[in-house]
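A protein chain is absent from this complex, but the other protein chains hold their places.
Take a look at chain A:
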Amino acid sequence: MSFSFPILPDGHLLAIEGLEPPHIGALLDLAESYALLNRQGKTQRDLLKGRTLINLFFEDSTRTRTSFELAGKRLGADVINMSVSNSSVNKGETLIDTATTLNAMHCDLLVVRHAQSGAPALLSQKVSASVINAGDGTHEHPTQALLDALTIRRRKGRLEGLVVAICGDVLHSRVARSNIHLLTAMNARVRVIGPPTLIPAEAARLGVEVFHDMKAGLAGADVVMMLRLQRERMTGGLVPSSREFFRFFGLDREKLGWAKPDAIVMHPGPMNRGIEIDSAIADDPECSVIGEQVEMGVACRMAVLDVLARDLRRNV
């Protein structure tokens, strides 16, 4: 696949916000082709041959890191995983020190996860590598939004005009923000549903409809996207208890019945079963596409690496 325009013009993928619909569409098309290749068991090991990809994770993650690792390896990159635990950050090494170290290693592609919003953007100003944001604080998680969009597109055939309900802890969710930017850019109708204490200020200004009631919010929904209740980030008792949260905002069979009969259920993982989603729903192959999300994750990350590598070649 070749493109007549640069898909990620600034040489990084830091956020979905700011990407134009043709760019998003092109990334999804490319990812779709990788999904096909992956299913056929074919690889393209020459594309990133001789390139170094570093997974730099300041926060624990298994699935996102593994997904990037697999994507990099399937394209032939040398993949290094660096987990920077909080303890060594607390020893005083700053993000800038890390950037200096990585520059000296001549890494080409840098996948960054960090607990602070804007950390990948700061790194991108200091390193020569292409930076891919793998989740920064409560800001964005762009590859998650791409894989969600690809999953929806494969199941529903389109994004435009679909009603997508994003439910739960929207306030702390970078997944929600990236999905809102992507889906609204592609003309889906996005709703966010959650208690007012978990909805960010001025959320409606992002182009979404805000609901505090699952019944009203799920009515007519084509896609129900559940978010992880970020308990570890929850400071100050934003919800009184997990049982109260599940009672009003946890997805079970009854609440799912308020959405369209053919609605699909998504979750970025890892799930808190019995808090935001009932196991009976999560494991129901009739509605749950959670497994397919993981599969599309690898394909989307291959597409992103591919696009950025094209720019790397251009710069050589």
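Convention: a residue touches a chain if its C-beta (ideal position, glycine included) is under 8 Å from a C-beta of that chain, and two chains touch if they have at least 3 such contacts; residues count from 1.
One rule holds in what follows: contacts and distances are computed from a predicted model.
Per the UniProt record, the chain missing from the shown structure is "Dihydroorotase", taken from the list "Amino acid ABC transporter permease", "1,2-phenylacetyl-CoA epoxidase subunit B", "Dihydroorotase" or "SoxAX cytochrome complex subunit A".
Contact with the chain not shown here comes from a single listed residue; of A:32, A:59, A:108 or A:136, that residue is A:136.
Although one chain is not displayed, chain A still touches it through residues 17, 94-96, 114, 116-119, 121-122, 136-140, 174, 177, 200-203, 205-206, 235.
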